[in-house]
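One protein chain is absent from this view; the other protein chains keep their places.
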Amino acid sequence: MLDAYFLQQLINGLTIGSAYALIAIGYTMVYGIIGMINFAHGEIYMIGAYTALIAITGLAALGVAFLPIVLLVALICAVIVSSSAGWAVERIAYRPVRGRHRLIPLISAIGMSIFLQNYVHLAQGSRNMGFPLLIEGGFRFGAEGDFQTSISYIQITIFITTLICMAGLSWFIAKSRTGRACRAVSQDLGMSSLLGIDTNRIIAATFVIGAALAAVAGLLLGMYYGSIDPLFGFIAGLKAFTAAVLGGIGSIPGAMLGGLILGVSESMTSGYLSGEYKDVVSFGLLILILLFKPTGLLGKPEVEKI
Amino acid sequence: MLEVRELSMRFGGLLAVDQVSLDVQEHEIVSIIGPNGAGKTTVFNCMSGFYKPTGGKILFGDKEIQGTPDYKISRLGLVRTFQHVRLFNRMTVVENLLVAQHRHLNTNLLAGLFKTPGYRKKEQKSLDRAAYWLKRVGLLDLANRDAGNLAYGQQRRLEIARCMVTEPKLLMLDEPAAGLNPAETRELNQLIISLKEDYNVSVVLIEHDMSLVMEISDRINVINQGRPLAKGTPDEIRHNDDVIKAYLGEA
Partner (left out) sequence: MATSNLKHALFCAIITLVVSYPILGFNLVSQGTSVGLEGANPTTVTAVFLAALAVFLFQLFRDQIMSGLGRVPKPALPTTRNMSDATRVRMQNLIILFVVIGAAIWPFLASRGSVDLATLVLIYVMLALGLNVVVGLAGLLDLGYVAFYAVGAYTFALLSQYFGISFWVALPTGALLAALFGLALGFPVLRLRGDYLAIVTLGFGEIIRILLNNWTSLTGGPNGIGGIPDPTLFGMEFGRRVKEEGNISFHDFFGIAYDSTHKIIFLYLIALVLAVMTFFAIRRLMQMPVGRSWEALREDEIAARSLGLSRTGVKLSAFTIGAFFAGFAGTVFASKQGFISPESFVFLESAIILAIVVLGGMGSQFGVILAAIAVTILPELAREFSEYRMLIFGAAMVLMMVWRPQGLLPMRRIHIHLDKPE
């Protein structure tokens, strides 16, 4: 069964999936700490992609062509802008409503998502913009004449970048002072603040970290897909959220696992059924997981507090 | 009427309740006491169907009810209050009592939409019952206030009234005196005794206020660290060495 075509779908799926995982981190960390879905996270990722594209085009206009420099500058710009946006979103839309009836932050988040989507839409138009594939080429294997499996360099880049980010994040959460505080806050927010942890700062940090990783994904997926538009964060955000839930929301390895499973099942649907139905499959997967194992694959069971 | 047999509840690795047994007879007030974290509320949560116990049996009459969904248990006539008052805050006081009577008003949708005479009659009945209990707990003048705006002691009383309009057989009160001042506690005392005497409701009580417990309980169960420690009449408990030790720590 492991034919070349299957292998190709698997590779494509793992690529997309690992990028989903990067976005999913933002959902999972925020949910882990304040228990809300940051609906605007997909838009943060979209803003990252736009910033990266603007930086790349700007550098091209300035005549900078050395690839590592272009990528690095685009990455830094995207990360800075997205993180700032993430910080601002938390400050404006979430912090003032924290602790109110659960519908209120949720609606605020949806409002923020609509706002940001239309902000970019108005500023940059609704047309999709071609995103240059800066990392070209790849290699193929398999018999000539048959279907050849190919792996492009961009796919490898996406996969490796994700692994590096995940490893870095895990290290950060496990070892750094802020990371320890993050874990404490997600255990018990009230207690942590009594113990002198600046919870506001930690929550803001969570948003910033999530946004930064989303920006990385924005640059990578922008290149991979070859074009972006203001709506492209919305669906990607939903997918990433699905990945987070699939793996067990609140769990960082879970986000990785969920992302990969989702990516692979999507690319298998596209490959064997029809690209039109891949969204149906991922939403279906989300619904099934929530119904039968709402804690996800690696999540911890929750006990209802009475 | 209610019997709990060797009830156990495990959360992951933590055994919160370990083989607790107790029973409540008709026309009786039974207290569960014990230090903080002893598992009293967990026992309540199992009895009221919010948790499915991992071991043991709960018999109500001669029916096994462990693991029955919460809403079905309350329909059997086992109704509870909560350690932290849980009212429908943005609904009025009287609406809180009407919600609780949904069962008495269980007519079909169309009858309600067109206000048939039968529906009106039932509605009037539940309004009267609400008015009766509001008067009984001294909240009649506040009937149309938002429940969330009541003073704490009033909220506690409203919660009990809300249980009583469902006409329960057994009332479970989780720390009803918490946060009340001495005068309010005395009133509560009277109220609980009257529930038993005048309305023939049995009461299970979790309480820290020892004067209250000793004064009104017919029998007392002591739990410590999830395990049963002692049971008996207030006098027996007062002189039980194990209980004294558990409360005062080993000297």
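Per-chain numbering from 1; labels A and B assigned in written order.
Please note the rule applied: a residue touches a chain if its C-beta (ideal position, glycine included) is under 8 Å from a C-beta of that chain, and two chains touch if they have at least 3 such contacts.
In this text the structure is predicted, and so the values were computed from the model without any measurement.
Among A:20, A:159, A:207 or A:241, the one in contact with the hidden chain is A:241.
Which of B:59, B:91 or B:178 touches the hidden chain is settled by the complete complex: it is B:91. In the full complex, chain B makes contact with the omitted chain through residues 48, 50, 69-72, 74-75, 79-80, 82, 86-92, 94-95, 98-103, 105-106, 109, 112-113, 115, 127-128, 130-132, 134-135, 140, 143-144, 146, 162-163, 166.
For chain A, the residues touching the chain absent from view are 36-37, 47, 50-51, 53-55, 57-58, 61, 77, 80-81, 84-85, 87-88, 92-93, 96-97, 100-108, 110-125, 127, 129-132, 234, 238, 241, 245, 274, 276-277, 279-280, 283-284, 286-287, 290-291, 294, 304, 306.
The rule we apply is simple: only the chains that are shown with their structure count from here on.
One finds 47 Å separating the Cα centroids of chain A and chain B.
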